[in-house]
Every structure is written in C-alpha cells, then in structure tokens.
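As structure tokens, the structure follows; a few thoughts come after it.
Of the protein chains in this complex, all but one are displayed in their positions.
Our next item is chain A:
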C-alpha cells in the first residue's frame, strides 16, 4: 500500500513522539508504533484510510501497548495510568499544537546533556530522524552492533535515571537549547567534513541536520535556531563546488556558479531576520559571515572588513582559539599577512596539541603570501602531521609541492 509508505515517512516520527509521551517509555512506544502501522496495513485496505490517520495510529498504538502490557501480566503503575487516561484525552492530546510539543520533547530528551555526545547523535538520528540503526552506523563508520548498544544504553539511562520527557522552561531552556543546537550542528559537520577517512561529504547526515534545523525552526523559532539553520543552508549551498573528483576545493578556487543560489537566498533571508533580534548569538554571527562570503561574486570581491567586524563580535561572545584563528585570517585579508601572523603565533600553543591542523595551514598560507617559503614549508609539514582526513591531506600536499624552493626576499 503505497499510501501507507508515504504516511509512514510523513507521520511515523510524530506518532512516535506522542506515543513516548503517552506510554512513558521509548521501547514500548516503538513497538506500539510498529504494531499500529501493521494494523493499518491489515485494516485500511478494507475499511479505507480514516479521516485523521495520525490520531488513529496513536490511539491504535496506545491500545496495542496496553494489550502488550496485559499479556506480560505486569499490572504495574504504567498500565493502570494508561487505562485511566486512554479514553479521556485522545482528541486534545492530538491537536497539532500538542503534537508539535511532543516532537520538541523528543528532540530535547534525545539531546539531553546527561547523555554522552555520541549517544545524543545516535539517538537523535534514530528516534527523531527515523534512520535505521544500520543507517546510523554507516553514517558514523561504526558497526551496527556498536550503535545499537549505544542506543540501548541511552534509552536505559533515560528510563532508569528518569530523564523527563519535557521541553525545559525558564532559564533552563536557553542552556538546554544550546545542547540541542550543538547536536544538530555536530551532525551537520559530520556530514560536511567527515572527521576521519576518505569520504569528504557524507551528505545524508548534512541533509538530516538541515531537516532537523527546519523542524526546530518551525517548533521553536528563536534567533539562534534560525541562525543555525541559515548557517547550515549557506555552507551546504557551496557543497557542489567544494569537491571536484574527490579533491577539496578551497573557497578561493571554487566555481561560484555551482553555488546553490536558492539556498543562499533562503539563508541570507533567515540571517537578516534573526540578527537584529534579542537572543542573537554565535550561530547567527557565523551565518552572517557565511552570508558575506555567499554575497561576493568573486573571492576578490569579498567584503573582508565586514567579515572582520563580525569575527570581532563573535570573539566577544565565544573567545576561543578557533574563533581567534579565523579572526586572524580575516584580519590578514584587511591589514596584511604580517598582522595576521602576529595573532596566529600565540594561538598555536593551544591549537596544535588539539590536532588542529588548520592553524598551521593558515600560517603557511600567510607565510607563502609574504614570500617566506621556507617557513611556509615547515608549517605545511606540521599541518600534514596533524591532518586526519585524506582529501584535506592531499590538498595540503598540493600546496606544499607548489611552493617555490627559494624565498622571495
């Protein structure tokens, strides 16, 4: 039944999110979800599709779960509560608003900071995005058994330590939203630039992250949520130009006609809406920087002064060495390579031990521009010693081999 496949894709995550709230248990809700769809496959060809399929699926799922609990003859508290509420609240709990809240609850629970980062990523992909365990494993280049175990452990912790199924209120919302946004952006980056191995763009992960960003944007349209969505859209718009025959193409050398202009205008519009609002933060600023790059017709046209001003603001909000490095590169474009180098040198102490090869790559580039090829060569070699990703490595090797052998001075 093709209609049911379609419905599964559209509705299964919504139905699951509501079932988890009603049943108070991830595993029970998943079983109920599958039983509800199995019942639909069985009954709908005869009876026709009900007027509100989602409500039918939720209520069928809930009754299936009650049956299942009865069969297990576990007359525990859950069962009693379930039977009491089953008749009363079906309609009110299925209003669109309540279902939206359930989806947010699911996202906030899967991204709870009491879970490890790996568990948050796996659980979010599995429960919120509906990927299979095998798909999650493929995305992280891990064994399915490893991912399955990670998900089982996370669900056990949610149940046993009683992580509540709720969207936090008040001051906690801001802090917890950071955890959610961090998970989405990590997913995006896993797709954008795989942290190890030869696969430069695991695009399915980027797509899932953008999908999640859109969902969050609908459910919780705060400036930083819109900022993150804009950032992902703007970076993703360059993906076709970023790789050619498996090789990395830097921003400077990209064929800008390959950039996705529709995504760029959507991203720019989102940034322009989010930036002036209170609650604007690091994601909005990073999106604004990406927007300035996207607006430049050629690399030479880039408005580096504006980018530097945005990095100044970003550094005030998040004074990290990585932001300082990017700011130094922008500053070098405005005030010259020597000014940039002065800022980069003190950062190496912090960034090099963390394996951040881009610090040496940036210094190499500035030294090259100054004609200090010997120093640039040493910097590229140090960057190569730290780099893990094969396309990045080949890019650095090309840069290194293209250096003139004698210093310009």
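Note that in this section a contact is a pair of C-beta atoms (placed from the backbone, for glycine too) under 8 Å apart; a residue touches a chain by one contact, two chains touch by 3 or more; residues count from 1.
Keep in mind that, in the parts below, contacts and distances are computed from a predicted model.
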**OP:** Consult the UniProt record of the chain that does not appear here and report its protein name from "Putative membrane protein", "Molybdopterin oxydoreductase, cytochrome b subunit gamma", "YciI family protein" or "NitT/TauT family transport system permease protein".
**Re:** "YciI family protein"
Subject >> Which residue of A:172, A:244 or A:261 touches the chain not shown here >> reply: A:172
Original post:
Out of A:38, A:114, A:141 or A:385, which is the one that touches the chain we can't see?
Top reply: A:114
Subject >> Of A:161, A:251, A:305 or A:385, the one touching the omitted chain in the full complex >> reply: A:161
**OP:** Would you write out the residues of chain A that touch the absent chain, in ascending order?
**Re:** 112, 114, 160-164, 166, 168, 172
